[in-house]
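Shown here is a partial selection of chains from the complex, left in place.
We call the chains A and B, going by the order they appear; numbering starts again at 1 in every chain.
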Amino acid sequence: MLQAVQSFNVEDTGDNMRSLMRRLFPICRSITGEGVRETLRILQEHIPLEIREVPTGVQVFDWTVPREWNIRDAWIKNSEGERLVDFRRLNLHVVSYSAPVHQRMRLAELKEHLYTVPHQPDWVPYRTSYYKESWGFCLSENQLAQLNETEEYDVCVDSSLTSGHLSYGEYLLKGTEPGEVLISCHICHPSLANDNLSGIAVAVELARHLASSPRRYSYRFLFIPGTIGSITWLSQNEDIVSNIRHGLVLTCVGDPGNITYKRSRRGEAEIDRAFVHVLKQSGQAHRVIEFSPYGYDERQYCSPGFNLPIGAMMRSPHGEFAQYHTSADNLDFVKAEALVDSLSKCREVIHVLEHNRFYINLKPKCEPQLGRRGLYGAVGGSTHTKDWEMALLWILNLSDSRHSLLDIAERSGISFSVIADAAKVLISKELIKEVQGKSGLFHPDGSRSAEVDSPGHTL
Amino acid sequence: MLQAVQSFNVEDTGDNMRSLMRRLFPICRSITGEGVRETLRILQEHIPLEIREVPTGVQVFDWTVPREWNIRDAWIKNSEGERLVDFRRLNLHVVSYSAPVHQRMRLAELKEHLYTVPHQPDWVPYRTSYYKESWGFCLSENQLAQLNETEEYDVCVDSSLTSGHLSYGEYLLKGTEPGEVLISCHICHPSLANDNLSGIAVAVELARHLASSPRRYSYRFLFIPGTIGSITWLSQNEDIVSNIRHGLVLTCVGDPGNITYKRSRRGEAEIDRAFVHVLKQSGQAHRVIEFSPYGYDERQYCSPGFNLPIGAMMRSPHGEFAQYHTSADNLDFVKAEALVDSLSKCREVIHVLEHNRFYINLKPKCEPQLGRRGLYGAVGGSTHTKDWEMALLWILNLSDSRHSLLDIAERSGISFSVIADAAKVLISKELIKEVQGKSGLFHPDGSRSAEVDSPGHTL
């Protein structure tokens, strides 16, 4: 049995992800509060994640778990009592973490609390004020144009900021060997589809697929509020951190743009090389960007005190699509095909990680005679015959305990899945066997040595 | 006396190589048999090579020396006894290593044993079946078209597969210092000119040139059947292998295409850097390709258990010219100018290897005063004055025991032969002297350290 990435029903999977997103979309999430808990409870219907609660006031490194925010209603009413701006119609209308307020005021005063997207008169922006107590409303330019200077408005945010908890979800799939892969997505945005729900949907589906497959690594899925969530998790799980071998932050993975992979701070960690290999082999247009300390939770995972080998997968990066952080980042903006493609890439990358090992050629002096073992033309008729035979030769040539299968795939230009299949056959013929990779090739920090491309040893 | 590559009579040399090829062309060679012995005996008229015989059945690593194949005659005759396909007219007509057969059969049955080049109706292909007992004929599409379904053909291969020997030729030219250079070419193809005879002709001529020159290294020439020959030689000479410092496989070196150099598995071995330098300095169009475990005997020399610093020199690579492995790879396809150019490049590369040493500047603090030693303008009128003075300055600047002359040639962009000449003058003026290159710069496996371009030391 060959090890190619298992296929899945693309249509069903796309529908699953879209329907989960539809259900989660209306909920008013923030970095804490009932919206987060409701979201996590819905995810529990799909995967058995555990909901963790960390109390307000707990010190997490340089930060403090904030008060819990909850909101029931909010409006701007005119003197006739009409809701001109109505939280119940669109939860983006309230600046997240707005303190409670109920006042009558004229536009001049109110304006200091209003946010619009000037160049997109129909869109409502998304704004937050987590760490500075204030309140505000987001509305469209068109809505703003209908307000006038003379009217006295009834302004209400019926929210609470109280001692409570920060909630997040965690789901651990145990593997057969030591070492974990961390998959992290944020769950702190209200009705935003690409920036929030797409990552959640892909992570849930990925977890379901992995749950039903044999696994070498353990997989830990985190559904956390951005920044404070990863800081909290890292702070409370320092003992686990050293066990993390690879990781991905998933964000904005449902828009129709091409995939963008952002390297980990290490730059050439195995996850980075695996992702770049998969993208190159896909033949699809894509982008690979260097690490920078700006973005999503990779900022925390890749802070110098942790420096974890965790990259970030996006399609259009935050800030580079017009809909970002506006009401236009809605369910229509996210496509089933894009979600499925994002999921596929995660699965292929994980296939690389799962099967990337070092082997040693047991007949290292000259080539072994493949013909009498039935290995030449063994898969005749297969469309990848040429790649297949070259894969056998490359593995035999480079299996000197210094080249992993990923090294071999990179150097040969042959897809990792063909290389991994060929390795399996060579193992069965007792031509190679697994070994520990030679130390010295990889620096302790995960970067590659300059030697990697010109190693060689003489037995 | 300067060390520039000695000149040679281009026309005579081209004629020599062409006439050797003409003589060898009709012989039916294979991986064993009388054709190989006859070929080697003819080569003995030019260079005193020794003919080695390894018996059938000897285990050579994962392989076994096969039975010896000999053939006297073969044909396909029609019912009138006319030889429609006749081994005596063209030895390519028989699949190499065909088992004996003598039968009458109709075309339907015969067709399973026939091979053509469909898109070149005049050409006869070259086929072999070394390790699976069978028989077959190669013919042109036009010949095939003349066969018909109703006729009963008399089919005969008058061959034998018997216990015997694998034969190869070996010629060792001793040098004055330890270390060998291996030059290897294959001798297992019947009437094919570029793929077989061109390598033999260049190797023989190169050996004759080297025999009459002072030599630092020993040069070992191998005339061997492809694959099984190099495997056999390596298997029987493991004790010699560690003495091999550099090497070249010569194949397809007579066609009119540009030179292609295929790097050794190490990628940056001295032979690789020397060849690339010579090609760059030639100003001729050329191609440098990375090692891959597919090709000629470099596959065996560069297997991981040996990983020898051996590259391959070709003009048009196998499989990239239409005539490859067909009757069109004949004497017309090979040009004297191409053979001579291939020979010249080998000689220039060997010139680099012979003279590539490390020196130390004996006046390393500031420049020595070249003027009072007559070294500025010393070769005035020479066309390379500017290069010459720059060569002196570069050698003085970089001779710190960490840069070889080849390093200096690469970094300065000046031809190695000018650098080597200038070094000789500086030695005579006692401004530099030879030293052991500093360890640490070159890895034990021959790859270059990242430091190589920015070394420096402070005395």
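Quick note on the criterion: contacts are C-beta pairs under 8 Å (C-beta built on N, C-alpha and C of every residue); 3 or more make two chains touch, one makes a residue touch a chain.
Predicted model, so just to flag it, every value in this text is computed and none were measured.
This homomeric assembly is drawn with 2 chains in place; in total, the structure file defines 3 copies of the chain.
Criterion: only the chains that are shown with their structure count from here on.
Chain A and chain B have centres, each the mean of its CA atoms, that are 53 Å apart. The touching residues of chain A, counted against chain B in their complex, run 361, 363-369, 371-372, 390, 393-394, 396-400, 412, 450-451, 453-459. By the touch rule above, chain B contacts chain A in their complex via residues 60-63, 131-132, 227, 230-231, 234-235, 241-242, 265-268, 292-294, 299-300, 302-307, 443, 445-450.
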